[in-house]
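Note that one protein chain of the assembly has been removed; the remaining protein chains are unaltered in position.
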Amino acid sequence: MSRVSPLTRRRMLGASAGVAALAVGGRGSALAAPAIRKGSTLTYWGGLIFSDKANKTLTDAINKWGAQNGVHTEVVMVNQNDTVQKVSAAIASGTMPDALDVGLDLLIVLSRQRVFLPLDDLYASIGKKHGGWLAPVEKASLMNGSRFGIPFGISGNMLVRRNDVLSPAGFPNPPATWVDLVAQAQKVVKPPFFPIGLCLGNCGDGNTQINVLQSYGGRIADDSGKHATIKSDATRTYLIWVKDAYDKKLFPPGVTAWDGAGDNNAYAAGTIAFAANTGSIGIAARNDDPDLYKGTAYSSLPAGPLGVISPMDPQLRAIPKSSKNPEAAKALFEYLTQPEYTQAYYADAIYGPVLQSEMELSVFNGKDPILAGLLDLVKKGTPPGYPDAYNAAYADVCSNFLIPKMIQRVVVDRWDFDRAMDEAQRQTQATYNKYA
Amino acid sequence: MRRAFLLNRLLTYTALVFAALLILFPLYWMATTSLKIPRDILRTPSLWPHTFTWSNYRNLIEQRDFLTAIRNSLLVAAMVTLISVAISSLAAYSMARYRTRFRGVFGRLILFAYLTPTSLLFIPLSIIMAQLQLGDSLVGLILVYLTFSLPLSTWLLQSYFRSVPRELEEQGTIDGLTRLGALLRIVLPLSAPGLAAVSIFTFTGAWNELLLALVLITSAGKRTAPLALNYLITTDTLPYGPLMAGAVLSSVPLILLFFLAQRFMVQGMTAGSVKG
Partner (left out) sequence: MSVTAHRAVVSPATRPRFNATAQHALFAYGLVLPTVLLLLGLVGYPFFYAIFIAFTDRVVGNAGHWVGLANFRYLVNSPDFWASVWNTITIVVASDAAKLAIGLSLALLVNQRLRGRGFFRSILMLPWAMPAFVVFLVWRVIYQPIGGGLNLLLTDTGLYSGYIDWLGEPSTALPAVIVATIWRGFPFWFISILAALQTIPGEQYEAARVDGANAWQRFRAVTFPGIRQVVIITTLLSSIWTANSFENVWLLTQGGPADSTMVFPVLAYFGMQTMQLGQAAAVSVAMLPVLAILVFAATAMAQRGVED
């Protein structure tokens, strides 16, 4: 933000606001013309992502909107690893911003406490203007009876694979099932090249194994969302699969202690063939290692007996109840759905579209393999948590990494399946009881 | 005699060099990584860089305003150290010399400051800071860091002060000094090693702290060095090159401090001071 004296700024804003009003009016606005108070302040916490360019695009757009509408905008990028701490502290001390980017889990947990404003009207009007929201987004964004966030991007895991290693080995196509994946891996394993770079440690990537489990028919809890159902034959089948692959030494050593960056680093080091990743691996390769980028292909996650479970994780914008400028925030959210902004943002960020009209954006035309993969994810992916109910208890089970722990018990501690499943079942039930 | 001395020296140097190597190995990796290009760091790990580059450093300084972060850290750490040493010297002197009724209780209570982990403390602390209007400010950070450095400084200084012979202070008061003067002119100079140690602890602790800075500081321009480094790490990407470059840059002031402070750690400042 430039150091312009308050007086000059006000004059500048007054002039540009007039022009902006004409421009907005001329667009046949679907805006219910919320009353934006000129000279007011809007603090915005943006979610910091890997792509510097995308972060800058967001910041610039917000500031530009602020200049056009006479609102003094303060944008701060918050590291997504720290959002929980910052938000907890801000809620407790009453220093929440006027608007912020927030992930689905946090939104679900906090909307239970009515921390955010319901945005149903805004959600509906944006949807109408852009041909409707995509179906999985519709499902995911409804929580506790209302819509508390405006989605702006879909994140999710794709299967990233070393096409330049797998094709010559006779596998030009991605593995259709998890069993196929193991078969392909067996053909190309050659220490220090251990193909299956799927994290089995206590981190977000480790929770991808929940989706593999679900694709085998396993469930965290039953349909009532109250009883843990981890111990089952389906889970046993899944555990057999993972133990078999681990014992065949198809997983790289250390995978049980990986953090979120474990697969990124291993892939960039060229020591794995498969990873489940949101696209950051591809972007890093594009920046640092062109050969690796060329040799990488993206596809949806393989299927289990039940099909493909590939959760889509929406990112949303929300307005805290304590916000001092909710009307301006709503107008800003509306502004950020306009194609000239979304086109620029999606080009650099690693998100899939959320609105029907966004699917037509040129960035998703297939030239960029990562974005094409994300579009595919949006078309074929499943709602978060599906087939389990994505509620606070489910999020708790994920935060405590109970499923990765079960896997670690089986592959490292060499517990038999029943004992491992019993422990996971007990702890999961105890967790669900907390939220009963 | 000479042989025993030489043998002793040889063993000493061997042990020290061995210790130094063990310590330097990870740091060596840090330094060389900061000079490597990203592809080399992961794809071709090696003990010596294939290609040298300054791009990691340039990235930090030019694009991420890292020097501002270092400046902020310097400010915060220096202020915390100065104020902390001043206040805790007073408290430590009282604990060391005066038989007050609550001395034992006080001594115990201040240590309770460390029992609650910061992972829990940060919420009530941010509430307090917000009420004091000190949220998102370096002053607030200084205040919070003071509460963590004071108990340690007080306890350690208290032990060091006790080793200063009382007779020296008595001589001082006979010569016309007040108690405070005795503290300033006699006790403090003689406890130089202790003061140096406490300064090192306080400065380093304040410099390296992350969680409270993360919670209390929001504006980009007020970030401290660890916070600026933390911002390099996004959800699943660890850019080792810039991260290590930042670590190297942020360690320079500390290394200078270590070298300067340890010169005050001289044996036997109290030797021969009591005459007669």
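Here the chain labels run A and B in written order, and each chain numbers its own residues starting at 1.
Quick note on the criterion: a contact is a pair of C-beta atoms (placed from the backbone, for glycine too) under 8 Å apart; a residue touches a chain by one contact, two chains touch by 3 or more.
Every value quoted in this text rests on a predicted model; they were computed, and no experiment measured them.
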item: Touch with the omitted chain, as defined above, among B:A78, B:A113 or B:A220; value: B:A113
item: Touch criterion as defined above, residue of B:I37, B:I61, B:I123 or B:L177 at the omitted chain; value: B:I123
item: From B:L27, B:L82 or B:V139, residue that would touch the chain that is not displayed; value: B:L27
item: Among B:V76, B:L150, B:I186 or B:I217, residue touching the chain not depicted; value: B:L150
item: Positions on chain B where the hidden chain makes contact; value: 9, 12-13, 15-16, 19-20, 22-27, 29-30, 42, 45, 47, 87-88, 90-91, 93-95, 97-101, 104, 106-121, 123-125, 128, 143-144, 146-147, 150-152, 154-156, 159-160, 162-167, 170, 179, 191, 193-194, 196-197, 200-201, 204, 208-210, 225-226, 229-230, 238, 240, 243-244, 247, 250-251, 254-255, 258-259, 262-263, 265-272, 274, 276
item: Touch list for chain A against the chain that is not drawn; value: 84-85, 87-88, 91-92, 106, 109-110, 112-115, 191-192, 201-203, 252-257, 259, 266, 269, 271, 392, 395-396, 399-401, 404-405, 408-409, 412-413, 423, 427, 430, 434
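Quick note on the criterion: only the chains that are shown with their structure count from here on.
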item: Interface residues, chain B side, partner chain A - complex; value: 37-39, 42-43, 45, 63, 122-124, 126-127, 129-131, 135-136, 211, 214-216, 218-220, 230-231, 233-238
item: Chain B partner contacts - residues on chain A that touch it in the complex; value: 48-50, 52, 76-82, 85-86, 88-90, 92-95, 204-205, 260-261, 263-265, 268-270, 277-278, 280, 284, 287-289, 292
